[in-house]
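The complex is shown incomplete by one protein chain, all other protein chains being positioned as in the whole.
Entry: chain A
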Amino acid sequence: MASASTAPPELASKAEEGAAVAPAAEDMGSRADMLYEECAKRPEGTTFFQRDLTGMQIARDLNELLNLVGDLSNRHLLKPLQFEGEPCWKLRPKDIADKLRRLVPDERLLYQHIDNAHTEGVWSKALRAKTNLAQPTVTKYLKSLESKDLIQAVMSVKTPNRKMYLLKHLKPSEDVAGGPWQNEGDFDSALIEVAAKVVANKVEHDTCIRVSAGWNNYTSSDRQAVIAHKKAQTKSMPDIEDALPVQPYHPPTDSGASRLVHRSNPGYPTTITLAKYLNETGLLRGKTVRESDMEQLLEMLVLEGTLENVSASTFRTVIPPINQKFNGFVDAPCGNCPVFDLCSDEGPITARTCAYFAEWLETTSEEP
C-alpha cells in the first residue's frame, strides 16, 4: 500500500522551488543519495516531515537539507506533499523516478494529476478539463504513460463505462473497483461462491445440529403407546393427495436419514463475527471483508434462501425443505408453458392440441 492516508490530496510543489538553487557539488549529489537511502530504510509509504529529515543528520544545516531535498525532488525521487499546511515528502522508487525523468512536460502534468487522484483514480474527461490539453494529446499521453507502466486504467464500478486512471502501483479504491467481491468492475462470482459456502457452513455449524436417525432409541414399555405411535406414523397427515396414485413421495415421519434441526438457544452469528471469521480463514487471497461487505453477502444469502434473519444482524440456516414441492400451478404443464398467453379455447393452441399435456399424461393430443 503506497498511499498513506495522511497524504493530502493536493500536491505541493513548493519543494521544487528549492531546485532553483543549483546543485553545488558532486558531494551534494552523493549526500542526497545518502538521504534517499536513509529514508528508504523506513517502512514503505512513510511520510517524511522536515524534522524527520533533519533527524537523520545527513545535512549539516537547514539550508543544505533544503538543497538536498530540492535535488531529490528534481530527480523525482522525492514526491513533495503537504500535510495540514506543512510540507512533507514521500519516496518514489528509483525505477519510477527514472521513467519520470524521461517524460515530456505534458505527460508529466498528466502524471501529476493522476498521482493526485490517488486510489480514486481520475476520469480522462476530468483530466482534460484540469490540464486544458486537447483531447488527442490527452489520449496520446495517457497511452504512452500506460505503455511505460506508470499508470493503469480501470473500469469504474460506480459509473460503468468510465475509465479511471490511477498510478500503476496503486490498488483502486472500493469506489472504483468495488469491494472484495468485485473484480475488474464485475462481481467475482467464483470468489463469492467460495465465501458464501464458507459463511453458510459456519452459520449452519453454529445454529443447527444434525440429528441421526437413532438418536433416541427407546423401546416403549407401554404397549398401547407403541400402537398409537405406529398409527401416528402411518397416518401422519391425512391428505387428499395421499389417496391418489400420483403424489409426491412422502418419507415416513421418522425417516431413516439424519435431519438438520435448529439448535435451541444457540449463540447466533452476527455480521461482525462472520466477517472476522471469514478474514481469519485467509481464503480471500489477501482481500479483507469489512462489516459492510459481509452485510452485503449475508443479505444476498438471505435473499437466496440459504440463511434467514433471526434479528437484523443475526442469522441462522434455513433448513432445506424435506421434499421440495412447489404449488399446483407450476407443477402442472400450464404453469411452465412457454405459450401460456397464446393458448386459448380454440385455435391452433388449446388444451386439446397441447403437446405438454400429452407428454405429462403420456397420452395423445389432437393434431392442430
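Quick notes
As a convention for this text, contacts are C-beta pairs under 8 Å (C-beta built on N, C-alpha and C of every residue); 3 or more make two chains touch, one makes a residue touch a chain; residues count from 1.
Everything below uses one rule, namely that contacts and distances are computed from a predicted model.
Not every chain of the complex appears here, and the one that does not is recorded in UniProt as "DNA-directed RNA polymerase III subunit RPC3", selected from "4-hydroxy-3-methoxy-5-polyprenylbenzoate decarboxylase", "Serine palmitoyltransferase small subunit B", "DNA-directed RNA polymerase III subunit RPC3" or "Geranylgeranyl transferase type-2 subunit alpha".
Among the residues A:Arg42, A:Lys94, A:Lys143 or A:Arg352, only A:Arg352 touches the chain that is left out of the figure. Only one of the listed residues, A:Ala40, A:Val104, A:Ala129 or A:Val211, touches the absent chain: A:Val211.
As for the chain not pictured, it touches chain A at residues 160-161, 181, 186-187, 189, 192, 209-212, 214-222, 224-225, 227-229, 231-232, 236-241, 244-247, 253-254, 259, 261-265, 296-297, 299-300, 302-305, 308-310, 319, 321-332, 334-336, 340, 343, 345, 350-352, 354, 357, 361-364, 366.
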